[in-house]
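One protein chain is absent from this view; the other protein chains keep their places.
Chains: A and B, in written order; residue numbering restarts at 1 for each.
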């Protein structure tokens, strides 16, 4: 199975590198640069556009729409909804990153509204964020707080069922939920949470994979695996979070089929 | 004394690494990414949030509030004030970076208003910025212009007295003023002004130290010392401002007690 997975991931990477799919991001200020660089390094073509005047046209040109609520404000929510409705009309996959859901009511409410109105194909967050959405919580412990892994898994399963979408719970092990299935990816490195925007980059890469793979679940699994594998390669060349980030972009850019075959740690259930 | 200082700095670093205090930043677009990475590398937990709808709740979750006026606009000022008032109510330290004060009237006026309404615990800027605020100037020479060091010191002393806060004047020597005291930190490296956002990172690190140290003055001294020491370590591994920045994050992440003991150059008066 892991061999088939490695083939599937490699096929998607080759398609992304060959086709450079346009990925439209409405994302937060903190990670716009790093998201664009991660998408470029993988082989995709990123664009950031958030003005109400153009988001529908831009979403209509793209092959995936990535929505990230990390530095939210009113006009951006309007644009997220407008772009999302256009993506729906065109049948383009939508990936949502509910950054900080659970930390403030504004973020939780906005994420829940985006899920309800847009029915995103994939929602990716950390344990706190997924839990806040799965159980419609209004206050948790903040942006990066973690929960016990069992609790996180229940939340992922619940959110996937509730939203009829793919739910990805990121952590030291990433888990991708859809209906009754759960895929666990154990790649990655402990320095990764010390670099800002890696979660957001994962969400954007799911968009790139969804642009070339019709299964949202496969796209999510493949993106999380590539994130983790590139992270392992980068950690081997890095001295800390600064050198890690630049090595990570190099690794995404240069990742080879052998790297995936040799490193992939995946478990399906 | 320098030995006691080194112990104090190290104690704070250990607390930051152990407790990961949440630092709420309302900062400028240019440095959001680098600020988040500097806070993460040190061990703190950064969050950026600026929407009027959520800043009070976010500030209420945080252990320090960092306000930076580098790319100001009207709605952000409202949010800075709202978050600041909430921080005051909760007794959370406020650190202000008056980027560009003195360059335009808008920035000088805004910084003065924030000081008047919020009475921040620490104000950190370069000589031009501190001078513009100390003497309520309305036009100086621009964003990065420097002044003679004696003049800058007078301005720092004046601002600290006028605002009853800690004032930090950054430069080749950083000076931390409070009431009749002045602490000079001579760590750092000349390449540092060639990297954008290091001043803003210093301000954010003051926030992280203030989250674990009840003395705003100590927090400012410790943060400036760690900035300078990490800068020296990074400069030893760098070829220019690009490699410097990534080495700086590595150095913040990996800084050891021995580094502080061996390198700290501090003078108290």
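Note that contacts are C-beta pairs under 8 Å (C-beta built on N, C-alpha and C of every residue); 3 or more make two chains touch, one makes a residue touch a chain.
None of the values given here were measured: they were computed from a predicted structure.
From the set A:7, A:54, A:117 or A:258, the residue in touch with the chain omitted from the display is A:54, counting the whole complex. Across the entire complex, the residue among A:82, A:112, A:161 or A:246 in touch with the chain not shown is A:246.
From the options B:84, B:100 or B:188, the residue with contact to the unseen chain in the full assembly is B:100.
Those residues of chain B that touch the chain absent from the view are 28-31, 33-34, 70-74, 100, 103-107, 142-144, 193-197, 238-243, 245-246.
Where chain A meets the chain that is not shown, the touching residues are 20, 22, 29, 32-33, 36-37, 40-41, 45-51, 53-54, 57-58, 61, 75, 245-254.
The criterion applied here is as follows: only the chains that are shown with their structure count from here on.
Put simply, the C-alpha centre of chain A and that of chain B have 32 angstrom between them.
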